[in-house]
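Inspection log for the structure reproduced underneath, given as structure tokens.
Every protein chain except one is present and positioned as in the full complex.
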Amino acid sequence: MGTYILRRLVFAVPTLIGISMILFLILALAPGDPLAQFAADPSVPPEVRENIRRQLGLDDPIHIQYLKWFRSMISGDWGFSFASRAPVASLIWQRLPQTLLVVGSAYVLSVLIAIPIGVLSSIRPYSWFDNIATTFAFVGFSVPTFFTGLVLILVFSVNLRWLPFIYDSTLRVNSFETFILQIKQMIMPVTVLALFQTGAMTRFVRSAMLDNLPQDYTRTARSKGLAERTVIIRHVLRNSLIPVVTLVALGVPTIFSGAIVTEQIFRINGIGELLIKSIQNSDTPVVMAITFIFATLVVLFNLIADVIYGILDPRIRYD
Amino acid sequence: MQRHRNRRTLHLLGLLTILSLLIGACAGPAAPAASGPGAPAAEPVRVGRGVGDTLRILYWQAPTILNTHLATGTKDFDASRLILEPLAAIGPDGSYVPLLVEEIPTVANGGVEDNGRIITWKLRKDVKWSDGTDFTAEDVVFTWQYCADPKTACTTATYFVDIENVEAIDPHTVRVTWKTPRANPYFAFTSTNGRIIQKAQFANCIGEAASTAEECQKANLAPIGTGPYKLVEFKPGDVVTYEINEHYRDPDKPFYKNVIFKGGGDATSAARAVLQTGDTDWAWNLQVEAAVLQQLAEQGGAGDLVIYNTANVERLLINFTNVDPALGDERGQLNHPHPFLTDINVRKALRAAIDNRTIAEQLYGPAGFPTCHLLWYPPYRSGIEEFYSGCEQDLDEANRLLDEAGWVRGPDGVRVKDGMRLSLLFQTSVNPLRQKTQELIKQWWAEIGVETELKSVDASVFFGSDAGNPDNIGHFFADIQMYTTGASEPDAITHLCQWVSSEASQRENEWRGNNNMRWQNAEFDAICEQARASLDPEERRQYALRLNDIINEDVAMIPLVARPRVAGAAKTLKGYNPSGWDSEMWDVANWYSER
Partner (left out) sequence: MTASVGAGSQVSGQLAQRQRAPRTLWGDAWRRFRRHRLAMAASVVLLTMIVICVLGPLVYPPSPTRIDFSKALLPPSAQHWMGTDDLGRDMLARIMLGGRISLAVGIAAMLVAMSVGVLVGATAGYWGGRIDNILMRITDLFLALPVVPLLLLLIFLFRDRLRQLMGPEMGIFWLIIFVIGILNWMTVARLVRGSFLSLKQREFVEAATCIGVSRPAIMFRHILPNTMGPIIVAATLSVGSAIITESVLSFLGLGFPPDTPTWGRLLYDGQNYLAMAPWMVLFPGFFIFLTVLSINFMGDGLRDALDPRQRQ
């Protein structure tokens, strides 16, 4: 296993370089103009635009731009954002806490809810519990997040006036009151995200369990007289976890990239919001940095998933 | 995994303009509905520095930089206005208001000489930067030097390129010399684009360093200013917090101890926050569906709509060249005229089929009113009966024009002439309001036998200037396109004359010519030439009116809706008086709250 991990890590380097080239190419070729949102004057003279393009390094050929980017990226410099003329790294650091807090806790929450619900549903498929869980799961992911977000705002902010719907990122938690305020402003976005993710994940856990329940080893375990609890948890769940691990591992990098719609509805202004705004404004250095970090996380977590496969099912061999 | 459900934010173009308050009073629906009167009859509240607690401002686009000379969005210019100021502002009536100067220079007081080539500003002596140092003429000179260097790549460079020299006569007198005599010598250092930055802070930031040096990157996000507030914390793309600038020149202002300028989200929830829940005191640019906005305004209870005028007009632009893809590289070139839009009867019929009033009233609501003229505002026209007459919908007339021109209805109802179908490709940016307008126009045109295919393009692509991107307004590879623009200064000549023949956007100029319609009109060109040379305001006004009329007579553009700005203010907020020629925050020092 050790050599396998090492080999994969070594292989990851050329993979990531390849990915970075393709990302860069897509961003460079995609239409869009960092000056499109020019508020000052729509008819800015061409020479002014040219000066700005030169300043932003957009007049070089693509391969030169890429080499410049690559060279500074290796030394830890991600370049500066066109929109704020600030180092990209500092922008990402500034956004990371609220994204990790809100999107991350929603993710953890949905994994913690989805697994027990999925397991319970699968033990008695088509029972009343399963049917209710199924309905909720489908409502959860066929209703878009903007819709659930809006409904929650209308109920809890506009009518009941219990919760704020403008996220205050300047809030510093240093007392019990501020802690309560932080919880209050997190309730709605976390709920919206968790509802969406739990729905899908519940279905996957349930179906994986259903695939494994009729297997021979389950019968063997039962016939040995093991308690049903033990059979389900020790044997069936463990073997059902491969699709679940896949999904959870694929989902972790998306915690970093944030949740665009939910962040926008509640004005959380995390990484997702930064990414979409940067895309809209063709702020290439920011888009490049976020997507590249995301790509690295994808590669990393897919490796982690593969390692966990091996632990869950010792028969899996990579050669 | 959550898909990128990108809710397209609405896009605004161009700068604002406003009605003169004097004449605005008789401008019918154009009169601002509820702008804060500068002076309430009796002043029951205690106004004074730091009496109020926190002012909450909400923009659905978040500021990303506070140095306006490198900024690209209204959000940045507005957030910066609490800190950085120009020498003079432009008030709601289009007149200059002194801020950092003793008075507005004029020919009468000797401040303007040589036909507007030289202008001398007398700076106030009591102005200090928020770090306690004196504001001097050197700072003004420096601001010019900063942007005059092409390597700095100021986004506001347009306002400085025609300057020959800026010199400090003494610490409190600064003289600006233009390269040529100017009708408007106040062009630089005023209004939203003319902010003065501090020499001490930016001294090492001229040239490329402006964006690359660490020191300058910090300064861009935290400029020292002369405005009523100073920066506490700035999270680019999220929130700005300010506190009182204790060195501000007026000892009684500003009213609030702190300001929070929050960005992000969407216009509808911003409207809800200010009109219904009271979560904010001021919300910017409430571009919300008419019915929704009206309901929130009527039943919300927490705030009022603040409507103020701009020179912006939503219009249809007509393509005078053939953009048939079969032409390949020759698409849109001047030697390939449009097969049927060059027929003035077709253009007249297209215009006659449109009902501007329905578009304005049903779709724009308080954020628009119908107009037949690009120059609908004072001093050109005043009152709706002046600017909305002569272009009312007339389907019979439209049909008659097409019949007369020999366009016959085919079996599917679409008119045909010489085997050519009257079929149009109509493009605009992605924006719910624009898509609804497109659908309405398509329906009207169908009634006169014109077939329309609708196309919408992402705003950052549509308004981009990428030479390789065929979907932007410069290429205009469609028959009709729709967007908003308007003069950014009270004088409209520069704005109108972007459509002269020589400005046609062509492959040779990488589709960057301003005249993207490729409209060719000799009379228009001749008048522009005369108008540019004229220095007399009244004469220029007459020229502008004539240019406006030629556009209408030749149906080069079809004006649809004049677009005022709509903001929202808490009922307790007072003292604001937004100007369409300047930043919405231009008078933020005067704002206060009633409890």
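Each chain gets a letter, A and B, in the order it is written, and its residues are counted from 1.
In this section, contacts are C-beta pairs under 8 Å (C-beta built on N, C-alpha and C of every residue); 3 or more make two chains touch, one makes a residue touch a chain.
No experiment lies behind these values; they were computed from the predicted model shown.
*Asks:* Which is it among A:58, A:195 or A:287 that touches the chain not included here?
*Replies:* A:287
*Asks:* Tell me which residue among B:435, B:534 or B:572 touches the hidden chain in the full complex.
*Replies:* Going through B:435, B:534 or B:572 one by one, B:435 is the residue touching the chain not shown.
*Asks:* From the listed residues B:165, B:180, B:204 or B:358, report the one that touches the chain absent from this view.
*Replies:* B:358
*Asks:* Touching the absent chain: which residues on chain B qualify?
*Replies:* So the residues of chain B touching the missing chain come out as 1, 3-8, 268, 288-289, 291-292, 295, 325, 358, 362, 430, 432, 435-436, 438-440, 442-443, 453-458, 461-462, 469-471.
*Asks:* Can you name the residues of chain A that touch the chain not displayed here?
*Replies:* Interface residues of chain A facing the absent chain: 11, 15, 18-19, 22-23, 26-27, 29-32, 124-126, 134, 138-139, 141-144, 146-147, 150-151, 154, 200, 203-204, 207-208, 210-211, 213-216, 219, 239, 242-243, 245-247, 250, 253, 275-276, 279, 287, 291-292, 294-295, 298-299, 302, 305, 309, 313, 315-319.
Note that only the chains that are shown with their structure count from here on.
*Asks:* In whole angstrom, how far does the Cα centroid of chain A sit from the Cα centroid of chain B?
*Replies:* Chain centres of chain A and chain B, defined by C-alpha means, are spaced 38 Å apart.
*Asks:* List the residues on chain A that touch chain B in their complex, please.
*Replies:* 31-49, 51-52, 54-56, 80-81, 83-87, 91, 94-95, 144-146, 153, 157-158, 161, 164-166, 168-170, 196, 250-251, 254, 259-262, 264-269, 273-274, 276-277, 279-282
*Asks:* Considering the complex alone, what residue numbers of chain B touch chain A?
*Replies:* Within the complex, chain B touches chain A at residues 1-2, 4-7, 9, 11-15, 58, 62, 64-65, 67, 70-77, 150-158, 161, 192-193, 208, 210-212, 214, 216-217, 220-221, 233, 235-239, 241, 260, 262-266, 269, 272-273, 276-277, 279-280, 458-466, 468-469, 471-472, 485, 488, 495, 498, 509-510, 512, 514.
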